[in-house]
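Notes to accompany the following structure.
Removed: one protein chain of the complex. Kept in place: all other protein chains.
Note that the chains are named A and B in the order they appear, and that numbering of residues resets to 1 at the start of each chain.
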Amino acid sequence: MSFIYAIDLAGTFVFTISGALAASDKKHHHDIFSVFFTGFITAIGGGTIRDVTLGAYPVVWINDMNYLLSIFAGVLFTLLFRRYIIRISRTLSIFDTIGMAIYVVLGVQKSIVYDVNLLAAVVLGMVSGIFGGVIRDTLLNEIPLIFRKEMYATPCLLGSLLFVILYVLQIDSNLNFMLCVLFIVLFRFFAVRYEWSLPRLNFKE
Amino acid sequence: MSFIYAIDLAGTFVFTISGALAASDKKHHHDIFSVFFTGFITAIGGGTIRDVTLGAYPVVWINDMNYLLSIFAGVLFTLLFRRYIIRISRTLSIFDTIGMAIYVVLGVQKSIVYDVNLLAAVVLGMVSGIFGGVIRDTLLNEIPLIFRKEMYATPCLLGSLLFVILYVLQIDSNLNFMLCVLFIVLFRFFAVRYEWSLPRLNFKE
Partner (left out) sequence: MSFIYAIDLAGTFVFTISGALAASDKKHHHDIFSVFFTGFITAIGGGTIRDVTLGAYPVVWINDMNYLLSIFAGVLFTLLFRRYIIRISRTLSIFDTIGMAIYVVLGVQKSIVYDVNLLAAVVLGMVSGIFGGVIRDTLLNEIPLIFRKEMYATPCLLGSLLFVILYVLQIDSNLNFMLCVLFIVLFRFFAVRYEWSLPRLNFKE
């Protein structure tokens, strides 16, 4: 479990950086506080919505200070190395996808522990992965990435569904964890690489 | 109670459709995932905010899979029959009003059960009816309908207030339920028909 915990904190760190950077090309002014706030919201938003919806108190970052320390570290890192970070943004985006995948799988796992119905677990897994970004984009008055970027939320939803299916089939829990994280990361990678997209709907015709 | 339960699920189904359609005339691209997500948020938003504010765990769709099944059915229905649905949009709008009215009355009823103060019950009734749409519009970067459309939230607020007044007067609970749903639907109907509006305020003069 301590391996997953370490990965979780690393995910928080990376999510904070990507959250802070996402705010950086916006029109509004961008001071140190904004970097902190957008990073913070991105990192804790999804998990907080999940825990509050589950009634899973205490919410994870309220209980364990290490999450906020990871966020502060992420903010500091962004402030110190921002020029360098932008140059490695492709690398960062890979880490971001890994972080998101981990959040999704941790989310669906926790939902199952709280004995929710399995469809709700699938949805809450996805919510854990994407809602931090959704809240951040909404606060910055942008249409959330999930509506703009092809295949951003869909891999999360499918990975979350896969976890529940394998869970029902009683696959070993750690194996299931690895498989689903891998599935989300690879699905997203190939979706970007080969420009997969879902059918668009024309309601106008 | 099973009659109200059936109506509740039907309301969820209709709300999902109207939520998915509301997203369809927006600028952003609109794939299958967006249809699902906007429908889902519209259908569960108001009740989730109400339950989380009340601390009424488990939140209704977390516990009972039928709500998510109604949502999936609504999404599927929208995808399959979207051309037909748009032609009957006036009919749908009536169902939407009925669904909203039911959500309001179920919301105020549940709030009273949780022993909140009666003014808070009035507010939470309204919140149950309108907040799904508010969250959807906000995520789509639109000003919520409640600020743009005349007499959308006001019938909900008044219907919620009426329920509390009749509750205090110890009217039979089922009769109260019917009366208030009818009140909201008719009030909204006449408001649209005769273009009622609340006084606008000019703060500039």
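Note that in this section a residue touches a chain if its C-beta (ideal position, glycine included) is under 8 Å from a C-beta of that chain, and two chains touch if they have at least 3 such contacts.
Predicted, not measured: the structure shown is a model, and the values here were computed from it.
Shown as candidates are A:18, A:97, A:111 or A:138; the residue that touches the absent chain is A:138. Contact with the omitted chain, checked across B:20, B:102 or B:157, is made by B:157. In the full complex, chain A touches the omitted chain through residues 21, 24-25, 28-35, 37, 40, 48, 52, 55, 57-59, 61-65, 68-69, 72, 79, 82-83, 86, 138-141.
By the touch criterion stated above, the residues of chain B touching the omitted chain are 52-55, 116-120, 123-124, 134, 138, 141-144, 146-148, 150, 153-154, 157, 197-201, 203-205.
FYI, only the chains that are shown with their structure count from here on.
Annotation: 29 Å between the Cα-based centres of chain A and chain B.
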